[in-house]
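Only one protein chain is missing from this complex, and each of the others stays in its spot.
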Amino acid sequence: MSLEALKKEVYEANMELVEKQLVISTWGNVSGYDEESGLMVIKPSGVPYKELRPDQMVPVDLNGNVVDSDYVPSTDTDTHIELYKAFKDQGIRGIVHTHSQFATMWAQMGKNIPCYGTTHCDYFFGDIPCTRLMTTEEIEEAYEKNTGKVILEEFEKRNCVEMQAVLVHSHAPFTWGKTPHAAVLHAQVLEYVAKMAIFDEIATGGKCELIKDNIKMKHYNRKFGPNAYYGQHKK
Amino acid sequence: MSLEALKKEVYEANMELVEKQLVISTWGNVSGYDEESGLMVIKPSGVPYKELRPDQMVPVDLNGNVVDSDYVPSTDTDTHIELYKAFKDQGIRGIVHTHSQFATMWAQMGKNIPCYGTTHCDYFFGDIPCTRLMTTEEIEEAYEKNTGKVILEEFEKRNCVEMQAVLVHSHAPFTWGKTPHAAVLHAQVLEYVAKMAIFDEIATGGKCELIKDNIKMKHYNRKFGPNAYYGQHKK
Amino acid sequence: MSLEALKKEVYEANMELVEKQLVISTWGNVSGYDEESGLMVIKPSGVPYKELRPDQMVPVDLNGNVVDSDYVPSTDTDTHIELYKAFKDQGIRGIVHTHSQFATMWAQMGKNIPCYGTTHCDYFFGDIPCTRLMTTEEIEEAYEKNTGKVILEEFEKRNCVEMQAVLVHSHAPFTWGKTPHAAVLHAQVLEYVAKMAIFDEIATGGKCELIKDNIKMKHYNRKFGPNAYYGQHKK
Partner (left out) sequence: MSLEALKKEVYEANMELVEKQLVISTWGNVSGYDEESGLMVIKPSGVPYKELRPDQMVPVDLNGNVVDSDYVPSTDTDTHIELYKAFKDQGIRGIVHTHSQFATMWAQMGKNIPCYGTTHCDYFFGDIPCTRLMTTEEIEEAYEKNTGKVILEEFEKRNCVEMQAVLVHSHAPFTWGKTPHAAVLHAQVLEYVAKMAIFDEIATGGKCELIKDNIKMKHYNRKFGPNAYYGQHKK
């Protein structure tokens, strides 16, 4: 893919965050990764969405060097880099960070989002993990890079394709996908299920039962399993 | 009704789900049934609403055979078929499935939606039932057909005209009506009352009292009873 | 005021209910009363807002007779009549009925909305009352008229100008005002404060303290008292 095409795709995915009401002001960011050039392209830091243009998207290599741009990349760039380094071999090409409200409520509580229904397991295989608290050392030095590292700790025991979302403790969610657009969809679905789960949590006094494994497997597999039958496979 | 007319009606009812904010992405589906031809027409599987066109609506017979279409019908087609087979003699001609948020919260809790007020009983006569959990066998073989069957279990003891909605346990709601448009309205009202009921449930710690039978009967009957007096009956 | 002018005003107030998201489908209704002719004008029964036109508004006298119209007036007409008969001497000229969600939640719980803040007492002087349950006799005969009568019971001990809203138990709110437009504003503010109050109720486990009398008096009086100083009084 040409750099121009990637910038356009990343720009459009960023604007989708606004349209889907996942961000306000200058918050949040989407990046896209191009395997061929080894570059990722990300939203510039602190630019309001109303003023955003495709040419402002910032190319960065996986060592964190800005390539041919006058713009400062998102503050969260080093977190994106850590995730691409770990996830790119599983085909991840887009990453999203938002402070969407219901997902962020769970992050603030420091709790995983329990899998209470098929809407959740149509996209996320199991509880959506919340990272551990970071240490003072991790926070004070290379905070954004270490944010990536505590996320990756959770993925030592999980597959980044089966679980394309995480909550950073006291902070907010990251999601990813095979394209920037897919990562935005996952951010939207995450917010959707986070809202349903917190109401269920409240309405049951924390006693809502997890979805049974049999139906969880069924729903995830009919969309993503080897014999998936959702969508227009015929064509 | 011509197949083209039915496709158009079903297409419009599907788009209404978006307008009424009952679905996102490719989620949900509406079907319509034509008594004369014995065909139902349903949304194609996995097509985003933004790209949906009337000609993509898929005709299917009640044995599940696609008729004259290159599109794969909704994954939930077999559930719709089970419901039409059981309900068509009571005049049901439209079915809707959504994952609308407040209704789905109740499905995730596995609880009936209690009838707390006249808004509810203006449309649904009594608590809106939630199905039992499905067995592993039911899930692994013919899952969508069996989803229809567990819904029908609830309607052995209920009338599908007095109660035009159901929650599938751990999953989400189905609604129906005398037209696809009416089924969409029921999906919208279901979501409306589900939201009010969960707040009442939370605010009272689960101790909100059910509506009294006398007022429940009155409201349902003034709209749907033999002496109904709601609407422009004069003309 | 000419009947045409009143029809237009009532039509516009009805459409405002949609714009302010207080109603869906055919729900709710606004009426306006003209002192000179002794007629009220009200929304026709069961007509969707999308199809509503000014000429469909139905003139009705205070004995319930439709005057010069082919349309059936709102099912709730007799409730409006009872309220005008009792309130018109205090200058009430508009009445609104909605099933707006947060106000209706309180009606379903059968609870007054406690006055927790100045937003509430800027408009409503004290807790917003919820009527008693109606008896079977009251429901079965002249239900809508008797709905008006149980509302009026609450106003034996209250002033209909200081408190321009009520919740009908298990049902939903009515509001009123010096014009149809003012009654719609009160319906909107009622919904606004009902939402804040239910969250406060939940977050405090029912222990939120009522606003102190000194600040309640101050806020109500600076808008409506004899020395009111809110608004463009200069001109």
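The chains carry the letters A, B and C, assigned in the order they are written, with residues numbered from 1 in each.
The rule is short, and it goes like this: contacts are C-beta pairs under 8 Å (C-beta built on N, C-alpha and C of every residue); 3 or more make two chains touch, one makes a residue touch a chain.
No experiment lies behind these values; they were computed from the predicted model shown.
K.L.:
So which shown chains sit in contact with the chain we cannot see?
P.N.:
Touched by the chain not displayed, across the whole complex: A, C.
K.L.:
Which residue among A:Ser37, A:Gln108, A:Thr179 or A:Asn221 touches the omitted chain?
P.N.:
A:Gln108
K.L.:
Using the document's definition of touch, tell me which of C:Tyr116, C:Tyr143, C:Phe174 or C:Tyr220 contacts the absent chain.
P.N.:
Only one of C:Tyr116, C:Tyr143, C:Phe174 or C:Tyr220 touches the chain omitted from view, namely C:Tyr116.
K.L.:
May I ask which residue of C:Tyr49, C:Phe155, C:Phe199 or C:Phe224 touches the chain that does not appear here?
P.N.:
Reading the full complex, the residue touching the unseen chain is C:Phe199.
K.L.:
Provide the residue numbers of subunit C that touch the chain removed from this figure.
P.N.:
Against the missing chain, subunit C presents residues 116-119, 185, 188-189, 192, 195-197, 199-200, 202-204, 208-209, 211-212, 214-215, 218, 222, 229-235.
K.L.:
Extract the touching residues of subunit A with respect to the undisplayed chain.
P.N.:
24-26, 44-47, 70-72, 75, 99, 101-102, 104-105, 107-110, 133-134, 136, 139-140, 143, 170-172, 198, 201-202
Operating definition for what follows: only the chains that are shown with their structure count from here on.
K.L.:
Just say which it is for the chain contacts: an open line, a closed ring, a star, complete, or other.
P.N.:
Looks like a simple chain-to-chain line, open at both ends.
K.L.:
Taking all residue numbers at the subunit B/subunit C interface, are over half used by both copies (same) or under half (different)?
P.N.:
Mostly different residues.
K.L.:
Roughly how big is the turn, in degrees to the nearest 5, that lines up subunit A with subunit C by CA atoms?
P.N.:
Rotating subunit A by 180 degrees superposes it on subunit C.
K.L.:
Just to be sure I understand: the centre of a chain is the mean of its C-alpha atoms, right? Then which chain's centre is nearest the mean of all of them?
P.N.:
Per-chain C-alpha centroids compared to the overall one single out B.
K.L.:
Calculate how many whole Å lie between the centre of subunit B and the centre of subunit C, each centre taken as the average of the chain's C-alpha atoms.
P.N.:
The computed centroid separation for subunit B versus subunit C comes out at 33 Å.
K.L.:
Roughly how far is subunit A from subunit C, going centre to centre by Cα mean, in whole Å?
P.N.:
Distance between chain centres: 46 Å.
K.L.:
Show the residues in subunit C shared as contacts by 2 or more other chains, in ascending order.
P.N.:
202
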